[in-house]
Every structure is written in structure tokens, then in C-alpha cells.
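Here's the structure, in C-alpha cells; my notes come after.
Here is chain A:
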Amino acid sequence: MKNEDLQNIIIGLGTDLKFSTEASEFLNIIVPKEQLHSVCSQLKSNPDLKFNYAFCITGMDWGKELGVIYHLESTELKHRIVVKVMTEDRENPTLDSVHDIWQTADFHELEVYDFFGIKFNNHPKLRRLFLTPEWEGFPLRKDYVDEANMVIK
Partner candidate 1 sequence: MNVLIINMQLNITRAIHDWLFSVMPEGAATITEWVLIAVAYLALFAVAGLYLVLLERKVAAWFQLRLGPNRVGPWGLFQTMADALKLVSKELTSTDRIDKFLYNLAPYFVIVTSLTAIAVFPFSEQFQAFDINIGVFFLFAISSIGVIGILLAGWASNNKFALIGAMRSGLQTISYELSVGLSLLTMVLLTGSLQLSEIVEVQRTGGWLILQGHIPAIIAFCIFIIAGTAETNRAPFDLVEAESELGAGFHTEYSGMKFAYFFLAEFINMFIIASIAVVLFFGAWLSPFGITEGITWFPEVLWFLIKVLIIIFLMMWFRWTFPRLRVDQLLTLEWKYLLPLNLINLVIMAIVIWMKWTI
Partner candidate 2 sequence: MISQEVKNKIKTEEYFINMGPQHPAAHGVLRLLLTIDGEIIKNVEPDLGYIHRSIEKMCERDSYQQIVHLTDRMDYLSSNINNEAVCLTVEKALELEVSDRVKVIRTIIAELTRLASHQLWWGVMGMDLGALTTYFYAFRDREMINDIFEETCGARLTMNYNIPGGLMFDIHPNFVQRTKDFIAHFKTKLPEYDRLLTGNVIFEKRTKGVGILTKEDAISFGVSGPVARGSGFASDVRKHHPYSAYDRVAFKEILFTEGDTYSRYKVRMAEMWESMAIIEQLIDNIPEGDIQAPTKAVIKLPKGEYYQRVETARGELGVYINSDGNKNPYRVKFRSPGFSNLSVLNHISKGVKIADLVATMASFDFVIPDIDR
């Protein structure tokens, strides 16, 4: 399905969604963080959309905001979109977990928590996955400083 048709269907799924296709090969949708779970579950259940395969879940630090980028694909209808959600709160960022929609998000959200510090509501067991439990700080943030381990050119 083309990007314009997708946009027309998705625009009805939530309020205040921003669309963009510049600088990316997919249709990008920026969802406000309160509506993330409802929009995502409709993206999966809507028979015209059927986005059932989340093939990449990325944490991101845009400098001011922290957020998550979901690359979604439909295995039956063969279209792909990108959903972005962000939060400005850098002290205690929280977003909704979508692991009940796409179970792959379980592990990917652990990775995002480990490296960016974003907590996910309703996650079954949020813990540090790669780093040791005593590690302080969130390495993939842009303002992370580590004198001993980081080599800056």
C-alpha cells in the first residue's frame, strides 16, 4: 500500500500524529507518548494495515529528547512504516511497553533501558541486560561521560 493511503488510514487512529517522508525511505509517524500503546495495537489489528512484524526497535537520543524508533512491517500486505515516539524528560523517561503487541519488544526494550535509561511501563521484568547491574549511567546517551573507558578522538 502506498504511503499516502497508509497516511490516510493511520491519521484516524490517534490525535496529533505527525507524518513525514523526507530524509527516509519509509513513512515516518511521530506519535505522542500517551497514545503509543493504542496506536500500535491498532496498527497491528486494523485489517488494512496488519503490521505484525516489528523488524527493528531502536533507542535514540536526539540531543534534547530521548525516544524509541519502531520499524514495522506487515508480512501479509507487504508494507512498512516507521513509528517514532519521544519524551523530553531526561531525568526519568518513561514510555509504554509494547511487548504485548509484538513480543520481540520484550528484549529490545531491555536493551533500550540498558543503554538509554528509558523505563517502560508494564514490562514484565525490566533489568539491565548487557551491562552489569551496578553500572551507573546510560552509555548510548550523547551526554554520557566515562573518563576511563571512552576513547575520544
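Throughout what follows, a residue touches a chain if its C-beta (ideal position, glycine included) is under 8 Å from a C-beta of that chain, and two chains touch if they have at least 3 such contacts; residues count from 1.
Per the selection procedure, all candidates are chains of the complex that A comes from, given by their letters.
Please read all numbers here as calculations on a predicted model, not as lab measurements.
By the touch rule above, chain A in this complex touches candidate 2 out of 1 or 2.
Considering their complex, residues 22-26, 52-56, 58, 60-61, 69, 71, 75, 78, 82, 102-104, 106-108, 111, 129-132, 139-140, 150-153 of chain A touch candidate 2.
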